[in-house]
Structure formats: structure tokens, C-alpha cells
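In this view, the complex is presented without one of its protein chains, the others remaining in place.
As written, the chains take the letters A, B, C, D, E, F and G, and residue 1 is the first residue of each chain.
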Amino acid sequence: MTANTYPAARLDRKRAALLLVDHQVGLLLGVHDHDQEELRRNVLALAKIAKAQDLPVIVTTSADEGANGRLLPELQALLPGVRVVRRPGEIDAFGNAEFEAAVRATGRDQLIVAGISTDVCVAFAALSGVAKGYQVHAVLDASGTWNALASQAAALRMQAAGVVLNSTVAVAAELLHDWREQGGAELAGIFAEHALPFYGSLVSFVASQPEPAGV
Amino acid sequence: MTANTYPAARLDRKRAALLLVDHQVGLLLGVHDHDQEELRRNVLALAKIAKAQDLPVIVTTSADEGANGRLLPELQALLPGVRVVRRPGEIDAFGNAEFEAAVRATGRDQLIVAGISTDVCVAFAALSGVAKGYQVHAVLDASGTWNALASQAAALRMQAAGVVLNSTVAVAAELLHDWREQGGAELAGIFAEHALPFYGSLVSFVASQPEPAGV
Amino acid sequence: MTANTYPAARLDRKRAALLLVDHQVGLLLGVHDHDQEELRRNVLALAKIAKAQDLPVIVTTSADEGANGRLLPELQALLPGVRVVRRPGEIDAFGNAEFEAAVRATGRDQLIVAGISTDVCVAFAALSGVAKGYQVHAVLDASGTWNALASQAAALRMQAAGVVLNSTVAVAAELLHDWREQGGAELAGIFAEHALPFYGSLVSFVASQPEPAGV
Amino acid sequence: MTANTYPAARLDRKRAALLLVDHQVGLLLGVHDHDQEELRRNVLALAKIAKAQDLPVIVTTSADEGANGRLLPELQALLPGVRVVRRPGEIDAFGNAEFEAAVRATGRDQLIVAGISTDVCVAFAALSGVAKGYQVHAVLDASGTWNALASQAAALRMQAAGVVLNSTVAVAAELLHDWREQGGAELAGIFAEHALPFYGSLVSFVASQPEPAGV
Amino acid sequence: MTANTYPAARLDRKRAALLLVDHQVGLLLGVHDHDQEELRRNVLALAKIAKAQDLPVIVTTSADEGANGRLLPELQALLPGVRVVRRPGEIDAFGNAEFEAAVRATGRDQLIVAGISTDVCVAFAALSGVAKGYQVHAVLDASGTWNALASQAAALRMQAAGVVLNSTVAVAAELLHDWREQGGAELAGIFAEHALPFYGSLVSFVASQPEPAGV
Amino acid sequence: MTANTYPAARLDRKRAALLLVDHQVGLLLGVHDHDQEELRRNVLALAKIAKAQDLPVIVTTSADEGANGRLLPELQALLPGVRVVRRPGEIDAFGNAEFEAAVRATGRDQLIVAGISTDVCVAFAALSGVAKGYQVHAVLDASGTWNALASQAAALRMQAAGVVLNSTVAVAAELLHDWREQGGAELAGIFAEHALPFYGSLVSFVASQPEPAGV
Amino acid sequence: MTANTYPAARLDRKRAALLLVDHQVGLLLGVHDHDQEELRRNVLALAKIAKAQDLPVIVTTSADEGANGRLLPELQALLPGVRVVRRPGEIDAFGNAEFEAAVRATGRDQLIVAGISTDVCVAFAALSGVAKGYQVHAVLDASGTWNALASQAAALRMQAAGVVLNSTVAVAAELLHDWREQGGAELAGIFAEHALPFYGSLVSFVASQPEPAGV
Partner (left out) sequence: MTANTYPAARLDRKRAALLLVDHQVGLLLGVHDHDQEELRRNVLALAKIAKAQDLPVIVTTSADEGANGRLLPELQALLPGVRVVRRPGEIDAFGNAEFEAAVRATGRDQLIVAGISTDVCVAFAALSGVAKGYQVHAVLDASGTWNALASQAAALRMQAAGVVLNSTVAVAAELLHDWREQGGAELAGIFAEHALPFYGSLVSFVASQPEPAGV
């Protein structure tokens, strides 16, 4: 399993692409292994991080005219120029030729995957990605599924297959390497607004400190 | 306890005022009886509801230059014209003359109170309000405190003293009476954006249904 | 509070009516103080119990063409002859003249109320019912609301106003008095199929015991 | 509510009787508001406490030939001389003439009640007991019910009706008054073996301390 | 561990068989790592999925005349033509010659296993299946066991032995590949009725949307 | 219940005394309704608050040579001059003549009570205190008991008997009235060190802010 | 990791020995990742299972004259003839020559290990056992530790080192193979009395079914 060890498995902004799979308004309502609003905030954070780091982003949805619902409107609003691959029936995103071609066209060999649900959309895309030779990072806390045992099964299945398990804040930090590099200035703001509300409180707190004479 | 029964205890937009007590960025970080982000969304919802219903709103903070932190900036942004009574030391908001005068000046006899913490800022203001002859509604889910036993103690203490225990969505619905009245058109949007994210999903869902030919 | 004590406050099949308020498919998706499926099973049990005990049943919905969604289809299927009062805007069911007339027409003075949400639909109907002179039983576990603090606020507010807090199985048992009376034969089946799945397991268990020679 | 205040509401070994209602093997399997084994330990503790304090004990079961199951065998073993009132159909134990006569025959005016379920067997017996002029103590942690909302409803309903809410260890301590009185010598052992396993560990711990020279 | 990676480890409707091990009414009552009703819904979903996908299904029970209880009657009703291998004593299902022969007779090399309990019936069958050369998928959320640590031990033990950990909805989706293939039309209905009640709500929701003029 | 309303029920540093009942090292190990360390921090905070506000403090223990264990050593260290009433057998502290005389000798009419366990030591002292004419405040989060149902029973029993339910931070704030009064300077430090560790973090945070040029 | 797969890793009554490490009354009081009473019941079950299967049993304690406390007295009572290796200081049991010799003297190559704490006593003995060439099964639910993260760390560390993670009931079932073999008759009783109280209820339930004429 050395493939999961540094430096080979370290995310690199020149090598990575972000794949967001089936973050749809209907599916979000069934997530029970994770706070639905924390999931929503994390996927918005991932989208902003990808923009700040110039990562290619591919968004896909499944049967979005039925009970699954459309793409989360806040996510669509954040990614105005991004094409959404609307899969008519393929459950594994890599089973859709347009999606696979779009991934290949990015020229990237590291895939950051999040989606709903963890055990279906994320796991299938991750397992297929590994089978096709990509290094895959599954972002557990920007994903969600129907119950705690399905969540555990998905995590352990992906781990056993060589998928790197990751999280929203760690993906951002791993791509950035150093707060002084490209995107660093925006990152605290993305954390504060989306992924880490407590950090937003601390940023407000620092900003609201009285002038020194008042301390 | 007939004072807590309808019709006497029904909130009325002509009789009610909203008091927001110590929703400060530092204090929010200590809330452990309630999801901090749900609390934040609920107090923003209360502020918007008050505007939609033309309720007087009084905001107050305690020692906001120290560890308590400043007023939540999102809340301040929602209430541009509202004066904030910055209490220099009085813990019970009614112990501050400016606050009490502001409440009296509203001419209202129903006080809707939320704050941090439930057992201090909310309970003291509520108990003093009852003592001064107001009918008081404490909004538990737009408030929060340090642990579950403090939360329970505060709720039961207020109940025993004749305070009406209430919740964010119920306050909105009770003031509105009928979705066809003033503010009704905005209320679903306030719920969707703040207090009830699942409702936002359903609203998105309704809006995203395919054109009729597609059903 | 002697009004809440036996014998005055004991449910009686000749005095009671069942009011089901806003058990709608959209609203159910927002329930977070209670398992959504347990709520669904309990309201189905209440409907069957009412039929077995010949109680009048009144069903009402709120704005059922929008995000609230239609009445739960399983509930509608169980109550084929029951008229549904579709309220166009009134939040308190007693604010709708048709609903109030239907309640009055039952001639009953005990109202068993369940609904979504506990703090809005149930609490408002219960408080208005008390104000109009009814004895009201709120069935907490056939109702649900958005968060635990709203649930607690609703329960304590209703208790303070003289509403009797009750639960699905207790309502059934209180109406029945004795397993040998009308409806008793069906009740174990209703519990087994809906309100108490463990009881269904035990009933299967008893039924599956081997023939006596095998014991 | 002075009836709930000391000294009138203090349990007294000369005034109290213990009523154990429907602690049956089938019903125990459906308890979900409380650890089933802690419930079992507490009811065994109550039975032993009653013996140590010479309280009259009345045990009753409901339909014990069907899915409810027979009386817990450990409980039966602890109470060899106690008659069990096997109710053929009455749900409220006081609806059974034999049970009511047995209670009356004790000559006691304080009833300590525990059972399964809290919202049915305990609440009905407690409410009827209050209606008949007894002071009733409901022992919540030697009772149990199907879900958390049913548990909350039962507790608040009984509180509103004047029932004293109590707990296993408190009942024992309240009857005893002083560790040096009758039954005191046995009580630590009852706690250690049943109601408070940590106390059993501490007793073992004290007993296992090395001889002084070894400290 | 490449055996756990795609494409080798992808479920295929031509290669897979479903084994349901000891879903018995008595055993279900002891499940504490998972909601018992969610487990019940998931195993019913698996049975329906197998039928829709033409998978061979083998059902087995252990000592079903004693405390384990008979096969869940709902499961038996769903699988009228399926033979149930009633094991008289062998704990590992593969220790029973009839069971092993039935599995071999299917000619399938992928085994989907669910049962009660995860750490005994599922783990033993899965470990023996791997030892016999099958690729085994254990469906965690259609299985259950006695406590959280036993659940964790079973999952990690099976992962270490090369069993693929899976979940109900993922098994269905993995077999289907594409919603437009055989069984796809039925799958949404199976999810809605059994495995994913929220999905049933959404389907009702979509179906209940008003005609376009009404929006 | 006007006795529970302001201004009559407001704690006053001239009227109040603090009673700490049975905070012993053995008993603490059995607390399961509350984090044991949070309980420990809160009782230390109460002791310091009493000193800062010049309240009389009475400490008592029960059978402290056996399994209950001695008084918490940290608590004893904080209160060097305070006499500890070591009760040889009386469970209700007011049953001990020395304790009762000590309380009477304070000349105070408001009693702030905390202890282990809530349902025995706190409830009995509180109920006896009310019976003797004191206004009693029970501090729930500086107390603890054996399980959640015992905790709930104790809180509701005390509420019904007219005891004011309170919490550690609220007691401090209620006694202080205004941060600029006696004890105010120390209170933030007491909160930071004991009752509210998050507050300690914020205080450290404020203190560690860089010099203004660095902001 | 084929060493963890069947048939090599299947427990065998001729190959296995049971090691119980530091189940002491003091240490049990610190367990927080598992119900302390469930742990106690499981270790008693393991001891009885070993006797029924004729497994060698080695019990060891660490510094049992200090705060760790003596061996659980119930465990000692169950194992009258078993020598207890009282380690004066070695934390890893295999660091004690007497313990290691005792293990070697059993002639067994499969070690079943349980103890307090999972991350210290169990993990160290398990890791040393693997290093010495034994196949080791760690019984998670007859062990316990101080917090959930320590529990997770210990489980994953042992899994990575080739320890088989197991559970009490699975160990019993794996040793037995078939309910008709040696020890099978006793096993249901051991489960009913110790490891699986629900099973005890079912056994009582079966035994209490009425005579056939009564069904």
C-alpha cells in the first residue's frame, strides 16, 4: 500500500481534478450519517477551493428530473462555467462516456471525489477510477449516505481497494501546502464561510478586537 | 396558569416585540445544548420575521469588547437600522435603563426573547419581563447554553414562572395566523433560507420540476 | 390542575374524536426530534385505532399543493371515507371555519390531536381546543418537529396550558379500558403491524412455537 | 401543589406499599427509553428494598399467556410469598377488583408504582391512584416504555396530575431516612448487587484494600 | 488486495447469488447496532432486488424451533418458491452440506451475504465463502448484531480477510449498472417502499405536484 | 407559583447561602447523567463564586469512611476554613441537627444546593428546605445522578415542589447582577478556569492577540 | 493477510486458550467506550464458555493492591481452580516470565484475549502474541477502554498487525461449530444469563408459553 503514502499520494494542484457526483436536492434529504447542512457547506467549500486552486471541476447528476432532484442550486451558482454531465441512467459515473471523456480530457491523474451517496456514487466512481489507474481521494465529509452501517461499509470498502480517504479541510490544506501560496489568501475565508463556522466566529472575533488602548 | 392559554397567550403582531440578547460571536462558541449553526440560522430567521411583520426589534450585547465578542455580524447586517444597546455590565438586560426604556417605548406587551445563554441572558430577561407585567415568550431553539442540564434547568425554571416556551418556526406561524396575510409571501423563503433547510430543499425541488410535458 | 387527573381526564370512546393535522409527505422529511418511520407507523396506528373504536376522525392539511406536500398516501388509504379539510392558509386548524364546524359536529368533548409539527400544528390546535372548552390530548409520538428544543418547548408549553400529553399506545389502551371490549381483538394486531414492531415479533414468535410434542 | 412537598410527600415505611405492574418478559423486550438491563436491576432492587423495609408488595401482570409474556422469573424468585394478580383484560390495574381490593387491604396511603410501560401501566395506575386519594410515587427508572417521546409524555402527564416522580435509589433512601435504621445494613448490598453496579465495584474496592502495613 | 477493486470485484447479475442467513424473529429482537426496523426493511429490499435481477436466493435458518424463532414471516411471504435450509445445529452455514450444495448448484461465484448476527452468521459464512474461492460481499445494513463493538469487530475482521463490505442500496445499484436495464423500473419502487422511506416521500411528493396551471 | 418569579425569586448575595452535599470521590464515579469532569469543574466554580460573593458555605458528606469516599480533595482545598458536617447516617442533610443548625445560623433565606446525587441528596435537602420556609435553588449541572430517568424524575419532582432549578453559570450571574460589582473582576477567571473552558480559550485568545501593528 | 482467513484462522477448541488480562474492579470504573455491565457480563460468559469447551484459561492482574483494584470477584468465583498471575509491574503480560511460561505450557497456538484496557493490556498482549507466532483473537466487547478514540486506535492497530478482531458470542459460536457438540447444551444458558439478556428473555418466553390447549 505504498501508493497511499507520501510523497506519491500527496495531492498536487497540478495533478488533481475535482469530481462532484450527484449532489442533488432530493438525495440530500436522505442523508443520515452526517449533518445535512455540514455536507452542504463542505461541498460548497470544495467548489470554491477548486476555483482558488485552478483545478478542473466536473459535475454530474443522475436522473435529475425525478425524485433525485436537480443539482443543489447553491452549488450550480458557484460554478457558472462548469458543464454538468446529466447522466440519463448510468449509476457509476465512469459508465457514462461523456463523463469519462471529460475526466480524461483534464489530463489529471489525481481525482478528488465527493457525492451522494457515499456507498453508491462516490464508491463506484472511486473504485472505477482506481481500476483506470487514477489515484483517487474520496472526501467523506462532503459526501453522505443513508445510515451509519452503509457509511462504514463504504469507507472500509474504498480503503481496501486503495482509495485514499480524505476530508474537506484536509483536501484544501493538502493542495495548498503553504498559506503563502496561490489561493492561500482566500482559504481562510472559504473555511470561515463554509466548512468551519467556528473559524468564521474566530475571524469575526479577531476582527472585532478593540483598539489596543481598549484592551 | 390560564395566562399561558389561548387566546390570551397567542402572539399578535400588534402586541409583540422581539428582544435579541447577547448573540455574540464569542458566546456562540460555548453553546453545547444545540447545534451552533442551527441556532445561528434561527436567530437570523427571527430577525427577518420581525421585519416582515413590522415588529419592533431591540438588540443588546454584554461586554462586547472582551471575550464575549461582538454581535454576530450576519445579524447586524440584517438589522441595519436597529440600535444595539451595548450593556457595560448589567447581566439582566432589564437592569440596564436604556434597554428597559427601549422596551417600554415600543408600547408592546408581548416580548419574544432569544439569546445566549438560555439560563442567563434569556432567563433573566424573561423573568424580569414577567415581573414587570409583560407576557414573555422564550424562543428555545434560537437560544443556547453550555450543557444539557443547564438547558433543562432554564426551561423548567421559566415554565414555572409563567414564561411561555416557544420555538422559531412556531413564533413565525403564530404571528402570521394565515399564509395569506402580511408577511406570508416572505415566510416560506425565510424558512427555506434559514430555519428549515429541508424546506429549502423542497422548495428547490418544486421549482425544479420539469415542464409538464416531462412529468 | 385537577382537570388533568382521573377520572375527568380519562379518554372515553364515547367522548373522544381524533384530529390528524398536517401529516404531509413534505413536512415529514423535516422531522428531526423523532424517527420519521416511527412517526409514520404511529399515525397509521392512531387511524386504525379510531376506526376500531368508532371515533370520529377529522383530517386536515395545510397548503398541500406546495412544498408541504400532499397527505401521506398510506394514511389516506386507511381512511377512505374521511373528508380531508384542505386549509388554504390558516395555520391554526381552528382558524378554519370548516374544520371547527367539523369538530363541533362530532359532539365530542375530548380531542386527540397529532400532527406535524408538534410546535405549530399540534400546539396551536391544542391551545385553541383548550380555549374552546375541549379536553385535549396531544399525542407526542405520532407527531414530530424540527429539532429537540422545539420539541421540548412545545411539550412544556402545552403542559402549562392544561393539555394532556399522551402517546400512541397509551391512547389506544386508555380508550379500550379492557382487552375484552370492542376493538380489543384488533388492537394487538394494530400494535404488531404499526406502533410496536417488537410486539409483532413476539406475536410471530408465539404463533411459530412448535407443536406441543416438540416443546 | 403543596401535596408534593415535604413533609407531606415524604415516603414513610409505615405508610407505603409497592406496586409492580406488568414487568413481563415480552414487554421488557420493547423498552427503548432506558437500558433494559438497568430497568431489570432496578425492579429487583425495589423488590428487595420492600422486603427489607417490610412494605406490602403487590405484583400484577396483564394477559401473561400471550405476547406480553410471563412475569420476569428473577422477580418472581425474589418474592416467593407474594400473590400475583393476573389481570385477564383490564389495562388500568385499578380496573381489576382483586387488585384494588389488595391495595386497599394494605391500609397504606402511599403507593410506589413501577411497571412496563410507563405511559400505560404506570401512568394509568398512578392517575387512578391519585383519583382514589392515594399519594403516588412513580419510579421512572424501574419502568420503561417504547420511545423517548412516550416517556416524556408520561412523565409530564403524571407530574401535571400530582404524581410524585421518583427513582429507585431515591425511593430506597427516602424510606430509610438513616443508614442506621432498619434495613440500612442491607441497603448498600442491594445497591451494589442491583441498582448501582459502580457501587458494587467500590465496595469490592474497599474490601480489597491491602492491610495497612501494605499501604 | 486487488481482488477488492474494480472491475474484478464489481457485482454482476450473471455471477451473483443472494444468501440470507438467520433473519429470524427471535434474533432480530437482540439487534442493537442498528435500527431493527431499518434492518427488516433492508432485507426485504434485498429479496425483492434479487427477484428483479433474477439472482438465485438461498435462505437458511438456525434452530428455528427454539428461542431464535422462525424466519421473518414478511421475508418468507416475499420468497414463496425459495427453499429454506433449516440447519439443525451447524452455526457456519457452510458447515451444512445441504446449504453448501445449494450454493454450489447456483453456479455463481459472487455471494451477497446478509444475516443476524453480523459477527456470527454473516462473518462465518463470509469467511468460509472466501476460503472456498467465492468473492463475498457482506451487506452490513441488512445485517445486525448485539452491540457496537461486536459490529466493529465483525466489519474489520471481514475486511482483513478479503470480504467486500457493502450496503443494501449499493448492492442494488451495483447489480443494476444502469437505470434503463432489467429491473431498473422496479428499483425506485423497492427503494421507496423498503430501503429508503425518504425516497418514497419524494416519489409521493413528485407525484403530488399540482398540474402546471396550478403552480 | 409566583414565588418562583422575579423579583422574589432572584438570588441576592445578602440572602443566599451555598450548600454542597456529598460531593465525594466514590459517588462521583457513579454519575451517568452528566460528564463527571464538567460536574467537578462546576462545583469548584460554585465554591469560588461563594467566596468571591462572601456567601456562607456549608459542606456535608455522608458515610465518608466507606464506599462513598471522602470529600473531593480539590473542593476541600478550595475551602480551607469551611467546616464539613460529616453525617454518620442521615440521608436528608436536614435530618442532621448539626447541619440544620449551621444553615439556620447563616441567617440566610435563600439556599443554593448542589450535590451527588440529584435525586437523593439534592432533592431531599431541597424539599426539606422548602418545607422549612427557605427559597431553594437546585444547581443541576453541579450535581449528578445514576441515569437519565432518575435525573429527569428529580428535576420534575423539585419543580413541582416549588424548588427553583438553576445552573452554575446562572447562579454566578444572578448573584453578581453587574460585572462591575463585587466579585465581577474574578468571575471571568472562575468561568475560564472551571465552569466554561471555552471561555478560557477565548480569554487566552484575547490575551494572545498580536500588538495592534500586527493586526 | 491470508492468515486471517478460514480455515487457518478459525478458532478450534483443541488449539485455543483464553487469556483474561486485568479485569480489575478499579479499572472497570474507567471504561467509557462500552457499557460497563455489558463488559462484565461478556467476560463472565467467556470464562464459562472456556470451561464448557475445556480451554485452558490464564488470568492475570496488574498491581492489584493499588488503584487498579483486585480481580472482579464474580470472575474469580467462576474460575476456582485457575491460577492468577499477579504481575508486580510488567504492563505487557508477555513481559512477565510466569505468564509467558503459563501460556507456553498450554501447548495451544490460538490465543483468545480480552482485558481492560483494550489499548494497553489487550493490545500489548495481542501484539506480543503475534510476534511470538501465536494466532491471536482480541475480543473487543469483553474488553474496554477510556474513550472512543482510544478504542478505535486499538482496534485498527491490532487489525493492521494481523490480530483477528472478534466478539464474545462469535468466539463461543466459532469454538462450538455445531450446537449438537460438546458444550452446546450449556451455551444457550450462558448466552441467556450473561452475554445476551434478550436471549434470556426469549428463553423465558418460550418456557412460559401456555400449554397447547391454551394457545
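The definition used in the following text is that a contact is a pair of C-beta atoms (placed from the backbone, for glycine too) under 8 Å apart; a residue touches a chain by one contact, two chains touch by 3 or more.
From a predicted model like this one, the values you see are computed outputs, not experimental measurements.
Among G:Ala8, G:Ala67, G:Ala105 or G:Ala185, only G:Ala67 touches the chain that is left out of the view.
The omitted chain makes contact with chain G at the following residues, 26, 29-30, 62-63, 66-69, 88-92, 95, 117, 119-120, 123-124, 127-128, 130-131, 145-150, 152-154, 156-157, 159-162.
For chain A, the list of residues touching the undisplayed chain reads 1, 4-7, 9-10, 33-35, 38, 138-141, 143, 151, 155-156, 159, 164-170, 173-174, 176-181, 184, 188, 192, 195-196, 198-199, 201-203, 205-206.
Summarising the interface, chain F meets the missing chain with residues 25-26, 28-29, 35-38, 40, 64-65, 69-70, 72-73, 197-198, 201-202, 204-205, 208, 210, 214.
Heads up, the rule we're going with is that only the chains that are shown with their structure count from here on.
Note: centroid distance chain B to chain E, computed from Cα atoms, is 48 Å. Shared contact sites, meaning residues of chain F that touch two or more other chains, fall at 29, 156, 159, 202, 205-206.
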